[in-house]
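Each remark here refers to the structure printed beneath this line.
Coming up: chain A.
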Amino acid sequence: MNLTLLILLPLLTAVLILLAKGLQQIRVIGLTGAIAQLGLAGWFLKSFLAERTSGNNAAHLFESNQTWFKALNINYHIGIDGISLAMILLTSVIVVAGILVSWTMDKLSKEYFFLLVLLSMGAYGFFISLDLFTLFFFLEVAVIPKFLLIGIWGSGDKTKSAMKLALMLMAGSALVMVGLFGIYYNTHTFDIVQITAQGIPVGVQKFFFPFAFVGFGIFAALFPFHTWVPDGHASAPTAASMFLAGISMKLGGYGCLRIAALMPDAAHAYAWIIILLATIAIIYGAFATMMQTDLKYINAYSSISHCGFVILGIGMLNKTSINGAVIQMVSHGLMTALFFAAIGMIYSRTHTRMVAQLGGLLKAMPFISTVFVIAGLCSLGLPGFSGFVAEMTVFMGSWQNPEGAYRLATVLSGASIVVTAVYILRATGRAIMGPISNEHALLADSTWNEKLAAVLLIVGILIIGLAPFLINHLIMPSTDAIMLQMGKVNLYK
Partner candidate 1 sequence: MQEIPLSQILFVSTFLFFIGMYGLFTRRNLITMLMSIELMLNSVNINFVAFNKYLFPDNLDGLFFTLFIITIAAAEAAVAIAIIINLYRSHHSIDVEDATEMKY
Partner candidate 2 sequence: MSNYLYILWIPLLPLATFVILGLFGRKYLSGIAGLLGTASLLTSTILSFVVAKQYFFVDGKVNGVFQKIVALKYTWLEFSPNVSIDLGIIVDPISVMMLVVVTSVSLMVHVFSLGYMKGEERFATYYAFLSLFTFSMLGLVLSANIFQVYMFWELVGVSSFLLISYYFNKPSAVAASKKAFIVTRFADLGFLIGILILGYYGGTLDIGLLIERFTSVHSTQFLSITSASFLGASMLTWGLTLVFMGGAGKSAMFPLHIWLPDAMEGPTPVSALIHAATMVVAGVYLVARMFPVFSMDETALNIITYVGAASALFAAVIACTQTDIKRVLAYSTMSQIGYMMFALGISKNGGENGLGYMASMFHLFTHAFFKSLLFLGAGSVIHMVHSNEMKDMGGLRKLMPITHIAFLIACLAIAGIPPFAGFFSKEEILTAAFQENKIIYGIALFTAALTSFYMFRLYFNIFWSKEATVAAHAHDAQGHDHGEGPWVMKLPLIILAACAVGVGFVPFSQLVTSDGAALDTHIDVVFSIAPVVLSVLAILLAASFYKKQNGKSDKVANAFGGFYTAATKKFYIDEVYIFITKKIIFPFIGQPIAWADRNIVDGFMLLVAKTTAKIAELIKGLQSGKVQNYALYFFGGVAALSILFIYIWK
């Protein structure tokens, strides 16, 4: 079975959606497509593990390589390793959940679902690409749907946020583009595998690493280029926020990881800057979150803080920390998606996201409140949920760097978990607990589709949280391969 199916399936779904008539048909098609994607991803997982157990230790599986632009030596080269597979699974889960929560979207529903599916297609393509050009292509494919989703179906100052998001992301991809050209003209190929094999001259790395890394960093809310995150997430419709935080921010993290793997020397040379920025993002994001009063802003800012862990893990450049970064990507994806879903459900009922105007929702809508609390607990890294596994792995990894400054960075980012506890509990205590206001007392609890979406995401969180060895088993070999490129060995005695 070919990986291209991961692109064709959404494409087919999108086309069918365009042909469909009426909300009912559209959403059914969308859901069917999404579930099919989930199944496909699951199938790939299954056969991936089968391959691995049968002793196939190739760096990438299901590889296929067609020439695309012969004159420019651009190939459509795809293949997955453990990390990309994890990302694909994440995407497919979030797509299903996203479609479910937007079940009742009746405004321009056709366009809405079409764009959602298109976005997912971009993500899949991005994750399966082994050719930088293809990678970049899909990276940008995923930008426009975001703009339209926020701008058309958003709330608040939507057009401004949409514009800000689109422009900053475009600036990011512009930088990425320059970086890719640099790589191309010094290796005469875009093919990641070849580049890894032949390596890039150190001087070139030093020059182009910042372009590429910062470029992807903008997608991953790297400080100080994170300002699109709060507005974008806050203005976006629920499903779009889920996709935005759950999928597209991961594009950035994944890209950063790949770039670091491609340019190890530069990565080591600039590691301290990366770590500095990441630490700032973590602390700063956490404190900024503490001051927010709008649930969506709270979650958006916390995303900045959490994605800081991804960057931190990458910047620390050792196996454990990179493992942690990957797990954190998956975990944060699921967790934030869940959070946004819960917030969306609350908002759709109470029509306010202001913490101060909410309260005691646990009485009126126990299920939604429980979901909210679970998301919160996961976000503050409670054992049993994915957040704990991810953050602890990052800490263990980053602690391996014996330099004092790195230790300090670790401790500071560790301190953020306390702040996280503060803002999560503030929000929970205010909105979920406490006395309930009369107009909210009679609101209905979640509907089947919302329940399904939430349960799906929670299951994902729990699987990682309760049995982390599974995902570890999936991504470890790939991180080992990356570390091999990095030429950096584990620092534990």
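The working rule: a contact is a pair of C-beta atoms (placed from the backbone, for glycine too) under 8 Å apart; a residue touches a chain by one contact, two chains touch by 3 or more; residues count from 1.
How were these picked? Simply put, all candidates are chains of the complex that A comes from, given by their letters.
Because the structure is predicted, anything quoted here is derived from the model rather than measured.
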| item | value |
| --- | --- |
| Chain A: touching candidate in this complex (1 or 2) | 2 |
| Contacting residues of chain A [partner candidate 2, same complex] | 164, 167-168, 223-224, 226-227, 230, 284, 287-288, 290-292, 319-320, 323, 360, 362-363, 366, 377, 380-384, 388-389, 392-393, 395-397, 399-400, 410-411, 414-415, 417-418, 421-422, 425-426, 429, 432-436, 468-469, 472, 476, 490, 492-493 |
